[in-house]
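Note that one protein chain of the assembly has been removed; the remaining protein chains are unaltered in position.
Up next is chain A:
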Amino acid sequence: MGQLDSAGVADLLRPLAPQVLAVLVRRHGQFDACEDAVQEALLAAAMQWPTEGVPANPRGWLLSVAGRRLADQWRSENARRRRETTAAALDGFDGAAPAADDDRLVAADDTLTLLFLCCHPALSPASQVALTLRAVGGLTTAQIASAFLVPETTMAQRISRAKRSVAGAAFEMPAPAERAGRLGAVLHVLYLVFNEGYAATSGPDLQRPDLTREAVRLVRQVHRLLPDDGEVAGLLALMLITEARRPARTRPDGALVPLAEQDRSRWDRGPLEEGIALISATMATSPVGPYQLQAAIAAVHGEADRAEGTDWAQVAELYRVLAVVAPGPVVTLNRAVAVGMTDGPRAGLDLLATLDDDARLAAGHRLLAVRAHLLEMAGDLGRAREAYAEAARRTTSTPEQRYLEARAASLS
(Lines give C-alpha, C1' and ligand atoms only; values in the text may rest on other atoms or scores of the structure.)
Protein backbone atom coordinates (compact mmCIF):
# COMPACT_ATOMS: atom_id res chain seq x y z
CA MET A 1 0.00 0.00 0.00
CA GLY A 2 1.46 3.35 -1.03
CA GLN A 3 0.42 6.73 0.31
CA LEU A 4 -0.87 9.52 -1.94
CA ASP A 5 -3.03 12.59 -1.32
CA SER A 6 -6.27 13.05 -3.26
CA ALA A 7 -4.60 15.04 -6.06
CA GLY A 8 -1.98 12.32 -6.40
CA VAL A 9 -4.69 9.66 -6.50
CA ALA A 10 -6.57 11.61 -9.18
CA ASP A 11 -3.41 11.81 -11.32
CA LEU A 12 -2.89 8.08 -10.90
CA LEU A 13 -6.51 7.24 -11.74
CA ARG A 14 -6.92 9.33 -14.90
CA PRO A 15 -4.69 7.26 -17.23
CA LEU A 16 -5.99 4.00 -15.71
CA ALA A 17 -9.65 4.83 -16.41
CA PRO A 18 -9.62 4.12 -20.17
CA GLN A 19 -7.47 1.02 -19.72
CA VAL A 20 -9.88 -0.54 -17.23
CA LEU A 21 -12.90 0.43 -19.30
CA ALA A 22 -11.36 -1.03 -22.45
CA VAL A 23 -10.66 -4.38 -20.76
CA LEU A 24 -14.25 -4.62 -19.53
CA VAL A 25 -15.80 -3.62 -22.86
CA ARG A 26 -13.60 -6.08 -24.68
CA ARG A 27 -14.73 -8.88 -22.34
CA HIS A 28 -18.40 -8.12 -21.93
CA GLY A 29 -19.47 -5.66 -24.61
CA GLN A 30 -22.16 -3.29 -23.28
CA PHE A 31 -20.10 -0.12 -23.29
CA ASP A 32 -22.92 1.66 -21.50
CA ALA A 33 -22.99 -0.57 -18.40
CA CYS A 34 -19.19 -0.98 -18.31
CA GLU A 35 -18.68 2.77 -18.30
CA ASP A 36 -21.05 3.20 -15.34
CA ALA A 37 -19.23 0.47 -13.46
CA VAL A 38 -15.82 2.05 -14.13
CA GLN A 39 -17.06 5.44 -12.91
CA GLU A 40 -18.25 3.82 -9.69
CA ALA A 41 -14.92 2.07 -9.23
CA LEU A 42 -13.05 5.35 -9.83
CA LEU A 43 -15.24 7.10 -7.29
CA ALA A 44 -14.61 4.36 -4.73
CA ALA A 45 -10.86 4.61 -5.35
CA ALA A 46 -10.88 8.40 -5.09
CA MET A 47 -12.56 8.10 -1.70
CA GLN A 48 -10.67 5.13 -0.25
CA TRP A 49 -7.11 5.37 -1.54
CA PRO A 50 -6.10 8.71 0.03
CA THR A 51 -6.97 7.37 3.51
CA GLU A 52 -6.47 3.61 3.17
CA GLY A 53 -3.47 3.70 0.88
CA VAL A 54 -3.00 2.79 -2.79
CA PRO A 55 -3.23 -0.94 -3.53
CA ALA A 56 -0.16 -2.69 -4.92
CA ASN A 57 -1.93 -3.31 -8.24
CA PRO A 58 -4.19 -0.27 -8.78
CA ARG A 59 -5.41 -1.45 -12.18
CA GLY A 60 -6.27 -4.91 -10.87
CA TRP A 61 -8.14 -3.30 -7.96
CA LEU A 62 -10.19 -1.10 -10.30
CA LEU A 63 -10.89 -4.02 -12.63
CA SER A 64 -12.13 -6.23 -9.84
CA VAL A 65 -14.29 -3.52 -8.23
CA ALA A 66 -15.79 -2.49 -11.57
CA GLY A 67 -16.26 -6.17 -12.54
CA ARG A 68 -18.13 -6.86 -9.31
CA ARG A 69 -20.32 -3.79 -9.85
CA LEU A 70 -21.20 -5.09 -13.30
CA ALA A 71 -22.09 -8.50 -11.90
CA ASP A 72 -24.21 -6.92 -9.14
CA GLN A 73 -25.96 -4.74 -11.62
CA TRP A 74 -26.83 -7.58 -13.93
CA ARG A 75 -28.05 -9.76 -11.10
CA SER A 76 -30.16 -7.05 -9.51
CA GLU A 77 -31.79 -6.26 -12.82
CA ASN A 78 -33.17 -9.79 -12.64
CA ALA A 79 -31.88 -10.01 -16.12
CA ARG A 80 -32.65 -12.42 -18.85
CA ARG A 81 -30.94 -15.76 -19.00
CA ARG A 82 -28.14 -14.56 -21.26
CA ARG A 83 -27.18 -11.91 -18.77
CA GLU A 84 -27.37 -14.35 -15.86
CA THR A 85 -24.81 -16.43 -17.64
CA THR A 86 -22.52 -13.43 -17.93
CA ALA A 87 -22.96 -12.65 -14.24
CA ALA A 88 -22.11 -16.22 -13.31
CA ALA A 89 -18.98 -16.00 -15.39
CA LEU A 90 -18.09 -12.75 -13.65
CA ASP A 91 -18.40 -14.32 -10.21
CA GLY A 92 -15.10 -16.01 -10.64
CA PHE A 93 -13.54 -12.68 -11.46
CA ASP A 94 -12.77 -10.72 -8.36
CA GLY A 95 -9.06 -11.16 -7.95
CA ALA A 96 -6.19 -9.32 -9.58
CA ALA A 97 -6.20 -8.68 -13.30
CA PRO A 98 -5.06 -11.52 -15.53
CA ALA A 99 -1.48 -11.29 -16.72
CA ALA A 100 -2.44 -10.25 -20.24
CA ASP A 101 -3.96 -7.03 -18.88
CA ASP A 102 -0.61 -5.98 -17.53
CA ASP A 103 0.81 -5.88 -21.00
CA ARG A 104 1.30 -2.16 -21.46
CA LEU A 105 1.07 -2.38 -25.22
CA VAL A 106 -2.38 -3.96 -25.11
CA ALA A 107 -3.53 -1.33 -22.64
CA ALA A 108 -2.18 1.47 -24.82
CA ASP A 109 -3.83 0.12 -27.96
CA ASP A 110 -7.07 -0.20 -26.06
CA THR A 111 -6.95 3.48 -25.14
CA LEU A 112 -6.70 4.33 -28.82
CA THR A 113 -9.59 1.99 -29.68
CA LEU A 114 -11.63 3.67 -26.97
CA LEU A 115 -10.80 7.10 -28.41
CA PHE A 116 -12.02 5.96 -31.82
CA LEU A 117 -15.23 4.67 -30.22
CA CYS A 118 -15.86 7.95 -28.35
CA CYS A 119 -15.34 9.92 -31.55
CA HIS A 120 -17.79 7.72 -33.45
CA PRO A 121 -19.29 9.44 -36.51
CA ALA A 122 -22.82 8.77 -35.20
CA LEU A 123 -22.23 11.36 -32.45
CA SER A 124 -22.30 15.15 -32.67
CA PRO A 125 -19.00 16.91 -31.90
CA ALA A 126 -20.38 18.12 -28.54
CA SER A 127 -21.22 14.53 -27.57
CA GLN A 128 -17.88 13.22 -28.84
CA VAL A 129 -16.08 15.75 -26.66
CA ALA A 130 -18.15 14.92 -23.57
CA LEU A 131 -17.80 11.17 -23.99
CA THR A 132 -14.06 11.39 -24.66
CA LEU A 133 -13.47 13.42 -21.52
CA ARG A 134 -15.44 10.98 -19.44
CA ALA A 135 -14.42 7.59 -20.87
CA VAL A 136 -10.84 8.36 -21.95
CA GLY A 137 -10.03 11.36 -19.76
CA GLY A 138 -11.58 9.87 -16.62
CA LEU A 139 -13.23 13.19 -15.67
CA THR A 140 -16.47 13.04 -13.71
CA THR A 141 -19.72 14.27 -15.22
CA ALA A 142 -19.69 17.14 -12.71
CA GLN A 143 -16.22 18.23 -13.82
CA ILE A 144 -17.15 18.10 -17.50
CA ALA A 145 -20.37 20.03 -16.84
CA SER A 146 -18.51 22.75 -14.97
CA ALA A 147 -15.90 22.97 -17.74
CA PHE A 148 -18.61 23.67 -20.30
CA LEU A 149 -20.67 25.84 -17.95
CA VAL A 150 -23.82 23.74 -18.26
CA PRO A 151 -25.85 22.11 -15.47
CA GLU A 152 -24.73 18.65 -14.40
CA THR A 153 -28.08 17.09 -15.38
CA THR A 154 -27.66 18.43 -18.91
CA MET A 155 -24.20 16.92 -19.22
CA ALA A 156 -25.36 13.63 -17.66
CA GLN A 157 -28.11 13.38 -20.28
CA ARG A 158 -25.73 14.25 -23.10
CA ILE A 159 -23.25 11.60 -21.98
CA SER A 160 -25.84 8.93 -21.36
CA ARG A 161 -27.38 9.48 -24.77
CA ALA A 162 -23.95 9.35 -26.38
CA LYS A 163 -23.19 6.10 -24.57
CA ARG A 164 -26.42 4.55 -25.80
CA SER A 165 -25.66 5.63 -29.35
CA VAL A 166 -22.35 3.78 -29.43
CA ALA A 167 -23.41 0.85 -27.20
CA GLY A 168 -23.80 -1.43 -30.19
CA ALA A 169 -20.63 -0.34 -31.98
CA ALA A 170 -17.89 -2.94 -32.15
CA PHE A 171 -14.95 -2.42 -29.81
CA GLU A 172 -12.21 -2.68 -32.37
CA MET A 173 -9.89 -0.47 -34.36
CA PRO A 174 -11.56 0.93 -37.49
CA ALA A 175 -10.67 -0.85 -40.72
CA PRO A 176 -7.46 0.51 -42.31
CA ALA A 177 -9.47 2.12 -45.11
CA GLU A 178 -11.43 4.34 -42.75
CA ARG A 179 -8.76 4.74 -40.07
CA ALA A 180 -7.34 7.99 -41.45
CA GLY A 181 -10.76 9.63 -41.52
CA ARG A 182 -11.60 8.42 -38.02
CA LEU A 183 -8.24 9.58 -36.69
CA GLY A 184 -9.10 12.99 -38.14
CA ALA A 185 -12.25 13.02 -36.01
CA VAL A 186 -10.26 12.03 -32.91
CA LEU A 187 -7.76 14.84 -33.47
CA HIS A 188 -10.57 17.32 -34.10
CA VAL A 189 -12.23 16.37 -30.80
CA LEU A 190 -8.97 16.79 -28.90
CA TYR A 191 -8.49 20.13 -30.65
CA LEU A 192 -12.00 21.19 -29.51
CA VAL A 193 -11.21 20.18 -25.93
CA PHE A 194 -8.04 22.25 -26.07
CA ASN A 195 -9.80 25.28 -27.56
CA GLU A 196 -12.54 25.15 -24.99
CA GLY A 197 -9.90 25.40 -22.29
CA TYR A 198 -7.75 27.92 -24.12
CA ALA A 199 -10.45 30.32 -25.25
CA ALA A 200 -11.66 30.63 -21.69
CA THR A 201 -10.27 33.69 -20.06
CA SER A 202 -12.46 33.41 -17.00
CA GLY A 203 -10.97 33.42 -13.54
CA PRO A 204 -10.61 30.73 -10.92
CA ASP A 205 -14.12 31.36 -9.61
CA LEU A 206 -15.53 29.13 -12.33
CA GLN A 207 -13.47 26.12 -11.23
CA ARG A 208 -12.88 24.82 -14.71
CA PRO A 209 -10.77 21.70 -14.73
CA ASP A 210 -7.76 22.32 -16.85
CA LEU A 211 -9.03 21.28 -20.24
CA THR A 212 -5.93 22.38 -22.11
CA ARG A 213 -3.76 20.21 -19.86
CA GLU A 214 -6.11 17.28 -20.40
CA ALA A 215 -6.06 17.77 -24.20
CA VAL A 216 -2.25 17.90 -24.23
CA ARG A 217 -2.08 14.75 -22.09
CA LEU A 218 -4.39 12.85 -24.46
CA VAL A 219 -2.65 14.02 -27.64
CA ARG A 220 0.69 13.08 -26.10
CA GLN A 221 -0.72 9.62 -25.51
CA VAL A 222 -1.88 9.32 -29.14
CA HIS A 223 1.52 10.62 -30.28
CA ARG A 224 3.26 7.88 -28.28
CA LEU A 225 1.03 5.28 -29.95
CA LEU A 226 1.39 6.70 -33.46
CA PRO A 227 4.80 8.41 -33.40
CA ASP A 228 5.08 8.42 -37.19
CA ASP A 229 1.83 10.27 -37.84
CA GLY A 230 2.77 13.81 -38.80
CA GLU A 231 -0.63 15.32 -38.04
CA VAL A 232 -0.70 13.88 -34.50
CA ALA A 233 2.76 15.37 -33.89
CA GLY A 234 1.61 18.61 -35.54
CA LEU A 235 -1.40 18.91 -33.26
CA LEU A 236 0.73 18.24 -30.18
CA ALA A 237 3.23 20.90 -31.28
CA LEU A 238 0.42 23.38 -32.01
CA MET A 239 -1.05 22.86 -28.55
CA LEU A 240 2.31 23.18 -26.80
CA ILE A 241 3.23 26.42 -28.57
CA THR A 242 -0.24 27.91 -28.07
CA GLU A 243 -0.32 26.92 -24.42
CA ALA A 244 3.09 28.52 -23.90
CA ARG A 245 1.52 31.94 -24.60
CA ARG A 246 -1.07 31.61 -21.87
CA PRO A 247 0.75 33.68 -19.19
CA ALA A 248 0.98 36.62 -21.62
CA ARG A 249 -2.44 36.55 -23.25
CA THR A 250 -4.63 38.05 -20.52
CA ARG A 251 -4.25 41.07 -18.28
CA PRO A 252 -5.06 40.69 -14.58
CA ASP A 253 -8.55 42.13 -15.22
CA GLY A 254 -9.25 39.38 -17.78
CA ALA A 255 -8.77 41.61 -20.85
CA LEU A 256 -7.33 39.86 -23.90
CA VAL A 257 -3.85 40.80 -25.09
CA PRO A 258 -3.43 40.31 -28.85
CA LEU A 259 -0.36 38.41 -30.02
CA ALA A 260 1.32 41.58 -31.31
CA GLU A 261 1.12 43.25 -27.89
CA GLN A 262 2.09 40.31 -25.69
CA ASP A 263 5.09 40.53 -23.37
CA ARG A 264 7.02 37.66 -24.92
CA SER A 265 9.36 37.31 -21.95
CA ARG A 266 6.35 35.86 -20.13
CA TRP A 267 5.91 33.01 -22.59
CA ASP A 268 6.54 29.61 -21.03
CA ARG A 269 9.89 28.53 -22.55
CA GLY A 270 9.56 24.79 -21.79
CA PRO A 271 6.50 23.93 -23.91
CA LEU A 272 7.46 26.60 -26.47
CA GLU A 273 10.82 25.02 -27.19
CA GLU A 274 9.43 21.48 -27.07
CA GLY A 275 6.73 22.45 -29.59
CA ILE A 276 9.14 24.20 -31.96
CA ALA A 277 11.58 21.27 -31.87
CA LEU A 278 8.76 18.78 -32.46
CA ILE A 279 7.27 20.61 -35.45
CA SER A 280 10.69 21.21 -37.02
CA ALA A 281 11.54 17.51 -36.81
CA THR A 282 8.09 16.44 -38.02
CA MET A 283 7.90 18.68 -41.08
CA ALA A 284 11.29 17.45 -42.22
CA THR A 285 10.00 13.87 -42.49
CA SER A 286 6.18 13.78 -42.80
CA PRO A 287 3.76 14.66 -45.59
CA VAL A 288 2.40 18.11 -44.80
CA GLY A 289 -1.04 18.56 -43.19
CA PRO A 290 -3.16 21.32 -41.67
CA TYR A 291 -2.17 20.80 -38.01
CA GLN A 292 1.51 20.79 -38.94
CA LEU A 293 1.10 24.01 -40.92
CA GLN A 294 -0.73 25.72 -38.06
CA ALA A 295 1.98 24.55 -35.67
CA ALA A 296 4.64 25.85 -38.04
CA ILE A 297 2.92 29.25 -38.15
CA ALA A 298 2.73 29.29 -34.36
CA ALA A 299 6.43 28.35 -34.27
CA VAL A 300 7.39 31.27 -36.54
CA HIS A 301 5.61 33.64 -34.13
CA GLY A 302 7.21 31.80 -31.21
CA GLU A 303 10.71 32.28 -32.60
CA ALA A 304 10.40 36.09 -32.67
CA ASP A 305 11.46 37.83 -29.46
CA ARG A 306 9.48 40.91 -30.41
CA ALA A 307 6.40 41.26 -32.65
CA GLU A 308 8.46 43.50 -35.00
CA GLY A 309 10.91 40.63 -35.50
CA THR A 310 8.23 38.28 -36.92
CA ASP A 311 9.18 36.62 -40.21
CA TRP A 312 5.92 37.63 -41.91
CA ALA A 313 7.05 36.40 -45.33
CA GLN A 314 7.29 32.90 -43.91
CA VAL A 315 3.93 33.23 -42.14
CA ALA A 316 2.28 34.39 -45.37
CA GLU A 317 3.84 31.52 -47.31
CA LEU A 318 2.65 28.94 -44.73
CA TYR A 319 -0.88 30.37 -44.90
CA ARG A 320 -0.73 30.18 -48.69
CA VAL A 321 0.04 26.45 -48.45
CA LEU A 322 -2.60 26.01 -45.72
CA ALA A 323 -5.17 27.66 -48.01
CA VAL A 324 -4.40 24.96 -50.59
CA VAL A 325 -4.33 21.99 -48.16
CA ALA A 326 -7.30 23.04 -46.01
CA PRO A 327 -9.08 25.99 -47.59
CA GLY A 328 -11.61 27.85 -45.47
CA PRO A 329 -12.74 31.36 -44.64
CA VAL A 330 -10.81 31.50 -41.35
CA VAL A 331 -7.59 30.57 -43.14
CA THR A 332 -8.20 33.35 -45.66
CA LEU A 333 -8.81 35.83 -42.81
CA ASN A 334 -5.51 34.97 -41.16
CA ARG A 335 -3.73 34.95 -44.47
CA ALA A 336 -5.02 38.46 -45.16
CA VAL A 337 -3.36 39.67 -41.95
CA ALA A 338 -0.03 38.14 -43.00
CA VAL A 339 -0.33 39.49 -46.56
CA GLY A 340 -1.11 42.89 -45.04
CA MET A 341 2.26 42.74 -43.30
CA THR A 342 4.28 41.60 -46.33
CA ASP A 343 2.55 43.31 -49.27
CA GLY A 344 0.82 46.17 -47.47
CA PRO A 345 -2.68 46.64 -46.04
CA ARG A 346 -4.32 47.22 -49.43
CA ALA A 347 -3.22 43.75 -50.61
CA GLY A 348 -4.67 42.30 -47.39
CA LEU A 349 -7.95 44.16 -47.93
CA ASP A 350 -8.16 42.86 -51.50
CA LEU A 351 -7.84 39.31 -50.20
CA LEU A 352 -10.57 40.02 -47.61
CA ALA A 353 -12.89 41.24 -50.36
CA THR A 354 -13.03 37.65 -51.64
CA LEU A 355 -14.86 36.75 -48.40
CA ASP A 356 -17.63 39.32 -48.72
CA ASP A 357 -20.14 36.76 -49.94
CA ASP A 358 -19.23 34.09 -47.42
CA ALA A 359 -22.35 33.26 -45.43
CA ARG A 360 -20.31 31.59 -42.67
CA LEU A 361 -18.58 34.87 -41.88
CA ALA A 362 -21.28 37.38 -42.81
CA ALA A 363 -23.03 37.43 -39.43
CA GLY A 364 -19.94 37.16 -37.25
CA HIS A 365 -17.40 39.70 -36.09
CA ARG A 366 -14.11 38.22 -37.30
CA LEU A 367 -14.19 39.52 -40.85
CA LEU A 368 -14.98 43.02 -39.56
CA ALA A 369 -12.26 42.87 -36.90
CA VAL A 370 -9.60 41.93 -39.48
CA ARG A 371 -10.86 44.55 -41.94
CA ALA A 372 -10.73 47.17 -39.18
CA HIS A 373 -7.13 46.20 -38.41
CA LEU A 374 -6.08 46.49 -42.08
CA LEU A 375 -7.96 49.77 -42.55
CA GLU A 376 -6.18 51.15 -39.49
CA MET A 377 -2.83 50.08 -40.97
CA ALA A 378 -3.78 51.77 -44.24
CA GLY A 379 -4.49 55.01 -42.37
CA ASP A 380 -8.23 54.97 -43.13
CA LEU A 381 -9.08 55.68 -39.49
CA GLY A 382 -12.73 56.66 -39.94
CA ARG A 383 -13.71 53.41 -41.63
CA ALA A 384 -11.45 51.44 -39.29
CA ARG A 385 -13.29 52.87 -36.28
CA GLU A 386 -16.67 51.99 -37.79
CA ALA A 387 -15.55 48.44 -38.50
CA TYR A 388 -14.15 47.95 -34.98
CA ALA A 389 -17.39 49.27 -33.46
CA GLU A 390 -19.53 47.02 -35.64
CA ALA A 391 -17.32 44.01 -34.83
CA ALA A 392 -17.70 44.83 -31.11
CA ARG A 393 -21.48 44.79 -31.49
CA ARG A 394 -21.43 41.39 -33.17
CA THR A 395 -19.08 39.32 -31.02
CA THR A 396 -20.59 37.02 -28.40
CA SER A 397 -17.44 37.11 -26.30
CA THR A 398 -17.27 39.74 -23.55
CA PRO A 399 -13.44 39.98 -23.47
CA GLU A 400 -13.32 40.36 -27.26
CA GLN A 401 -16.03 43.00 -27.09
CA ARG A 402 -14.02 45.01 -24.55
CA TYR A 403 -10.93 44.76 -26.73
CA LEU A 404 -12.73 45.82 -29.92
CA GLU A 405 -14.50 48.71 -28.20
CA ALA A 406 -11.15 49.91 -26.87
CA ARG A 407 -9.68 49.80 -30.40
CA ALA A 408 -12.62 51.80 -31.75
CA ALA A 409 -12.30 54.34 -28.94
CA SER A 410 -8.54 54.73 -29.51
CA LEU A 411 -9.24 55.94 -33.07
CA SER A 412 -11.76 58.61 -32.05
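Just so it is clear, contacts are C-beta pairs under 8 Å (C-beta built on N, C-alpha and C of every residue); 3 or more make two chains touch, one makes a residue touch a chain; residues count from 1.
In the analysis below, contacts and distances are computed from a predicted model.
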Inset, instruction - Would you mind picking the UniProt name of the chain not drawn here, from "Peptidase M75 family protein", "Heterodisulfide reductase subunit A", "YciI family protein" or "ABC transporter ATP-binding protein"? - result: "YciI family protein"
Legend entry - Given A:L4, A:V150, A:L226 or A:A347, the one touching the chain that is not displayed: A:V150
Legend entry - Candidates A:R14, A:R75, A:H120 or A:R161 - the one touching the absent chain: A:R161
Legend entry - Residue of A:F31, A:W49 or A:Y403 touching the missing chain in the full complex: A:Y403
Legend entry - Sole residue of A:R249, A:R335 or A:R385 that reaches the chain not shown, by the stated touch rule: A:R249
Inset, instruction - Write the list of chain A residues that the hidden chain touches. - result: 124-127, 130, 148-151, 154-159, 161, 196, 199-202, 206, 245, 249, 254, 256-259, 262, 363, 369, 395-401, 403
